[in-house]
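Missing here is one protein chain; the remaining ones are kept as they sit in the complex.
Chain IDs A and B follow the sequence of writing; residue 1 opens each chain.
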Amino acid sequence: MNPTTLSMLSREPHVITAGTALLGEALDQQAVARTDVDWRPPVPGTAAALAAALADPRRERANALAVGRMVSARPRLAGVRPAREALGLEPGTFLHAGPPISWERASGPMRGALIGAMLFEGLAASPEDAEERLAAGSGITLDSCHHHRTVGPMAGVVSPSMWMLEVADAEHGGTAYCSLNEGLGKVLRYGAYGPEVVERLRWMGDVLGPALQAALALNGPLDLRGLIAQALQMGDELHNRNRAATSLMVRELAPAVVEAAPGHAAEVLRFINGNDHFFLNAGMAAAKVSADAARDVPGSSLVVAMARNGTDFGIQVSGLGDRWFTGPAGVPDGLYLGAYGPGDANPDIGDSTITETTGLGGFAMAAAPAIVRFVGGDVADAVAATTSMYEITLAEHPAYQIPGLGFRGTPVGVDVTLVARTGTLPVVNTGIAGRVAGTGQVGAGLVSPPMEAFTAALAALTDV
Amino acid sequence: MNDLVEVRAGVYRDSVSLMRVSQALAALPGVSVAIVAMATELNVGLARDAGFAVPAATPGDLLVAIRASTDDAVQEAAAELERRLAAREAAGAARHEDRPPRTVRSAARAAARDAAGSGGATVALVSVPGEYAFLEALDAVEAGLSVMIFSDNVPVEQEILLKDRAREQGVLVMGPDCGTAVIGGAGLGFANVLGPGPVGVVAASGTGAQQVTSLLDLAGVGVSHLLGVGGRDLSAEVGGRSAIQALRALDADPATELILLVSKPPAPEAAGAVRDLGLGTKLVTALLGPGQDDLTTAVEKVLGALGREVPAWPCWPAPPGAPGTPGSECRGPLRGLYSGGTLCAEAAVIAGNGEFTDFGDDAYTRGRAHPMIDPTLRLEALDAVESGVVLLDVVLGHGADPDPSARLAPAVARACGRGVAVVVALVGTDGDPQGLRVQAARLNEAGAAVFTSNAAAARHARDLAAACVHS
Partner (left out) sequence: MGGRTQIGGAASIALRPALESPRRPARVLAAFPLAVYLEVRSEYEPHVIALVSGEAARLPNAVVVAAPLARLPLGDECWVGEGSIGLGGVGIRVRRWWDPAPPLGSAEPSRLTRALAHLDDICDHSQRRPGLDVTGAPGLLASGCLAGSLVDGIVAAERLLGLGPGLTPSGDDMLCGLLVALRHLGLAAGAPRAIWLADWLAAAVTYDARTRTTPISATLLHCAARGQAGSEVLGVLRAIAGYQPLDPAAHRLLSLGHTSGADLAWGIRAGLAAVLSLRSWPAGR
């Protein structure tokens, strides 16, 4: 076709209108097809940075490349190995969720999990001893999981003896890790460190990890992209609801577990079956390896990590390397277990927001109507939550689809410029940890990230 | 303290429903703890930790544990529990929540999805405040859409960037500060109702474009497309980026037999670029300013080039006895009170002297609507004229005041009553929503001389003012 022609001259007009209502109404009077934009000014103070960021000649292509890598990743569960082996962790080194944090600024559940990990590693004789050593800091190294191709739910504490799920990206060749899920109740990731917690971690290292590793060796890698796509169609959103994914995973692995570890098969399968969230950690590693594939594209405004350490909520952006942009972590709005209430809740914590980063969790809420009532909403609210995320994302996932939206792909790839333009923050589904170390989970609900993390990243994009 | 502890075998509800029930019960007066949950090990443990004496139970059972200050409060909570467990979930199928898009980017996707097969949107019309217009316009260009930017106060470097990206994408940026476009008959912004026809218009002036297309319509000649480019496009800085693209597009358009370019005299480099295009279609140029043809003359040249007759442009002389008519006294200078900048400039050049005010200028539109929509300031100015001749423009069409004569005609009548001669340049077509002839008749009855050609109106006003001075 002739390159000098304009297609609008030969087609029936269909006008997108943004701004003055009067001009739109004049088109309606002419029976011109019209799509109206519900336009509102961007977040105050961001106009100049937005103009500069959008003018960056690299942005459009960089974002297409980055989000294209994110959605084309083919994560496969390849193995289960101890962290010391997989990540080269030295004794005294502990990884944790979210952006980097010191013991001094760490919240209750983060401290509780670190104490538990000290006890588990045999680096302290008692919780008090562990606390003293952690506070003194000698021989102790704390670092963000995200700096080590790793994610961890809630406190996300990883120590050398813990066994890790290893997920490889068959498309781009990356690898990511996540710990094994301990189950519900009093567990390390929620900051509990009692004897039963440490005992369970020991059993996971002695029995569960090796059994799964043997089963995977026998079965071959597990296709997580296909499994997640199926689970979405079975009512999971893969963050707060993993029931279908866990079931599918058990179905895939059970025969191999029986063959590879006949002596422990029953207890291993019973453990996985008893925990509807067992898949969460595998899903997080799959999300991490997909998000990492999108890192380091110069000029890209795509968010490649959203994570919380119980004190700060931080994001990383593809075009801005390993820099963190943070704001205070909020307290989730949700429902509480038993007699707990909002006063018992810790601010938002965990790397599980890697699921939202890749278009799952809160972004896929319309796929999981069963969980929307966590926030007192109905199915329409779930649809609205997902629909609103299309406003701030760069793509629709080609494999992860939502039946209730006509099999539309999930909204994937948050663009910091779109967050600032629309004032719409990512919807995050999350568990709620007790604020006192050792309490464990107190509820679950929704949380909003701090806007300043996104506006700070936007400002940085225009500094480069 | 009164406790109610109960285990109901075989009653299943999903945990989230139950957490909601618990929350509702805990909010009742007197209730301190309410646990309604499946009797999993975790939940039974939580209830026992809270001091409830929970009997043996399995995870398939429903656990109820309520503590309240009085027995009545416990009973009240138990009754509420029954109501809630019995209540059927009124959760219908997922209602399709049609949330409007928040950005042009999102709207372009929505249009492509909803109008599958017809190819989605064809053009975007951006009229958000100038400092944000770039963001929305760039969305359109990146989505492969032409865009009309009605907004003003857009920095020139953003204009250049948008136009360069648009050329790469094969789309057109009309504006910023583009008031008028007509694409295949559809009027965007301020535009008149025009029939299809052989003349394509490229315009760097909105009201100038409305004048030429309205006159063509009155001559029975239709317009294929009217592409606005924004008042700054043919400046040295912008270099006619959009005008060049628009001219090329109309040159390639089979419906366009002749192109009319309406602009202030372009910067030399822009003029050179336009000249060097080597268009296959005949080009007539209407340049605005001293020493140039007026717009009406340019339209007459177009009609000549098409082999069409030049009609007598409709006009309605002032009624007998009105100021300015023979035998009626008229004393004082010429005042031009305009809403259209180009029309104002054209009239000022033709009149030679007099005091001309463009109420569409930024100085008068800060914090209020354009005078084509809100006539208040102009009416005040008209009411303040005590003598002489007043020349006004009234622009009809989409987007403009739905009935301008409703407020203007009484003010004209008052002015005539004070002995002021009123001349109106009425820009519009018979098809316009306001009705050209209805508006003309009302203004005429109020005492004004009404012209469809601004140049003719200006000449008439000039002659009246000259006569005033002599008398």
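Keep in mind that, in the parts below, a residue touches a chain if its C-beta (ideal position, glycine included) is under 8 Å from a C-beta of that chain, and two chains touch if they have at least 3 such contacts.
Owing to the predicted nature of the structure, the values given are computational and were not obtained by experimental measurement.
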item	value
Touching partners, among the displayed chains, of the absent chain	A, B
Selected from B:50, B:78, B:255 or B:349 as touching the chain missing from the view	B:255
Among B:20, B:163, B:264 or B:398, the residue in touch with the chain that has been omitted	B:398
Selected from B:186, B:348, B:372 or B:408 as touching the chain missing from the view	B:186
Option touching the unshown chain, where B:194, B:322 or B:337 are the choices	B:194
Residues of chain A in contact with the chain not shown	1, 5, 7, 10-12, 28-33
Residues belonging to chain B that touch the chain removed from view	117-119, 184-187, 193-196, 222, 253-255, 398, 430-431, 433
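One rule holds in what follows: only the chains that are shown with their structure count from here on.
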item	value
Chain A-facing residues of chain B, complex	14, 16-17, 19-20, 22-23, 33, 35, 37, 41-43, 45-47, 49-50, 91-97, 99-111, 114-115, 118-129, 131-132, 134-136, 138, 140, 142, 145-146, 150-151, 158, 161, 170-172, 183-189, 224-225, 245, 248-253, 373, 398-399, 433
List of chain A residues in touch with chain B within their complex	2-20, 22-24, 26-27, 29-30, 32-33, 35-42, 47, 50-51, 54-55, 60, 184-185, 335-339, 366, 369-371, 373-374, 376, 378-380, 382-384, 387-388, 390-391, 404-405, 418, 421-422, 424, 443
